[in-house]
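With one protein chain held back, the other chains of the complex are shown just where they sit.
Read from first to last, the chains carry the letters A and B; within each, the first residue is number 1.
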Amino acid sequence: MPAEPGALSLPGLDVPAAAPRRGWRPPRFPLAVIGLFVAAAMAAPLLGLPDPHAQALRDRFKPPGWQEAGSWKHPLGTDRLGRDLLSRIVWGARVSLAAGVLTVLVASAFGAAVGLTAGYYGGRVDATLMRITDATMSFPVILLALILAVTVGPSFANVVTAIAVILWARYARVIRAQVLTLMQLDFVAQARIAGAGAWRIITRHLLPNTLGTLLVLVTLQIGYVIILEASLSFLGAGIPPPTPAWGSMIAEGRDFVTSAWWVSLFPGLAILLVVLAFNLLGDWLRDTFDPKLRQL
Amino acid sequence: MSRPVVDVRDLHTHLVTRWGTVKAVDGVSFSVGEGETLGLVGESGSGKSMTCLSLLRLVPRPAARILGGQVWLDGEDLLAKSEAEMRKIRGRRIAMILQDPMSSLNPVFSIGMQMREAVALYHGLRGRGLAARAAELLAAVRIPSPAERLRAFPHQLSGGMRQRVVGAMAIAAPPRLLIADEPTTSLDLTIQAQYLGLLEELQERHRLALVFVTHNLGIVARICDRVAVMYAGRIVEMGPVRRLFTRPAHPYSRALLESIPRLGARAARLTAIEGQPPDLARLPAGCAFAPRCPSVMDRCRVETPPETVVEAGHVTRCWLEAPGAGAPAGGRPA
Partner (left out) sequence: MVRFVVARLLQSLVALAIISVVVFVLARATGDPLYLILPMSASQEDFDNARRYLGLDRPYLEQYLSFVGRAATGDFGMSLRARRPVSELIRERLPNSLKLAAFAMGVSLAMAFPLGVMAAVHKGTGLDRFAQIVSVLGQSLPTFWVAILLVEFVAGRLQWLPAGGIEGFTSYILPGFTLGWFVVAGLMRLLRSGMLEVLDSEYVKLARVKGMGEGRVIWLHALKNALIPVITFAGIYFAILVTTAIVVETVFAWPGLGRLAYEGISSRDFPVIQAVVLTTAAIVAVVNLCVDCLYALIDPRIRYAR
């Protein structure tokens, strides 16, 4: 009896045909990383770290603790003005996480509302809303943020606003698509027959069914927003100094990469870790809730 | 009687799932001759579709594996062939029609392209000859205006038409064996009848051996010469259609027949088969049907019944029929 040839994988028929799976595993790594950063960010004032704003020009450009010239007083080294890098990264986490979460919450709330409305009412309402959504989507986020930064001056609020104002469009599209599918199902018709009004149908029937998608999208987007915020800070249009922000820290270290590589490296690593964790978490959520959302 | 077109002997296909190893096909044997139609009947999960895929060696990998047995097609054992050889056999000597016409055809290619693909593969034609042959095939399955239809896309056709197209592709070679896996289940009743008629016509013209998988006994009565009843991966009864309908030997077959509501019968309730379909990952020792059998005996729960010949051409796996059977617990009609 020759071995089964080929590598053809076909769906099972009456019987589930998956190779044996390990069983449902919560994503420990992402959750741990996110937990660590969130905890550190929230507890920052209590951690006994050196003041992130404290300049000590005699200690400038100290390398990380494990290097010869470094000391464990500054485990990750110091920057151009002698400020402790580890402390600045922890404080920077507050900014980045807050920006990420807040922006995404605002954008998703608004976007979902638009998507639900457009999907439910259809017709002219839908067409108009989608026109606006499309126009919004093609506006480059960074340009808008830059403009705002120059107009009103860079600030946390500006970053959140600039990104949220463009980000909502994505949610609107996705939620609308889902609502359209849901509307085909019978339970909406049932609700109408039973005399339910638009508000009731939207909030009681449609919204709960879109929460799964929303959750996945929100988690996946937090990472993207954190990178955006960092990019803006890097360009000088994000969180203004002296507040430590990972993006501006990288910008500050840019000219000294050859000699003081740690100044740009560690904030970047922090970004990478946090974003990676959120992305992995988002993937896991998506696989758990509805693999059909793979397109997200 | 000449050699059968397809002769399956003791086929075993196992499926590894997260709930355990499922014996999807557990020692199945049957044969079909030229121009003959064998019906394969059973509930979902009985192993009908898996058996068909095993014949083509297209079981879903990596979970499923064909573990043993032989599949003789015109004297050659398919299970001993290489993948490259199997590929030449698929479509050319064995063809299969799947259940759902909506999804059987690739939505992004025209009917013509998919037809020509099949014809080119089997006959090596090109250009005009190719298109002409494709149109001929469509005409053979009674699709009106075949030449125009070639340019259409699947979503522009009705379900019945699509199934005809699939049928046309199936007989393009023409094959020796045609496997039809519940081809009419998603069609309207009136279309069903037409389609069955079409299948019979095609079978006659090309002397096809036809394996018809279904859960609908009415269709079996209409189109099949012989029928095999499957339960939990085994064939529990097999014989001429007439015989099965008038003198079913296995309690499961009997129960299936009884559960069909009859016009004019004055039953207050429909008879259903007691119990649940078996958990294929955890089959009991002995006969798989024992938990639900109205005529169960002690022996049934312990030993698997062997294949017994009830009459020439009619076999079953039931202790009731086995030689030296003890007195049955329930009665059975004479």
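In the analysis below, a residue touches a chain if its C-beta (ideal position, glycine included) is under 8 Å from a C-beta of that chain, and two chains touch if they have at least 3 such contacts.
Treat the numbers as computed from the prediction; the structure is a model and nothing was measured.
Interface note for the absent chain: among B:Q70, B:S104 or B:S295, the touching residue is B:S104. The missing chain, though absent from the display, is touched by one residue of A:F110, A:W261 or A:F289; that residue is A:W261. Across the entire complex, the residue among A:S71, A:S155, A:N209 or A:N279 in touch with the chain not shown is A:N279. In the full complex, the hidden chain is touched by chain A at residues 6-11, 19, 131-132, 134-135, 137-144, 146-151, 170, 223-224, 227, 230-231, 234-235, 247, 250, 254, 257-258, 261, 264-265, 267-268, 271-272, 275-276, 279-280, 283, 294-295.
Interface with the hidden chain, as seen from chain B, comprises residues 56, 58, 62, 87-92, 95-96, 98, 100, 103-110, 117-118, 121-122, 153, 155-156, 166, 169.
The rule we apply is simple: only the chains that are shown with their structure count from here on.
Centre to centre, using the average C-alpha position, chain A and chain B are separated by 51 Å.
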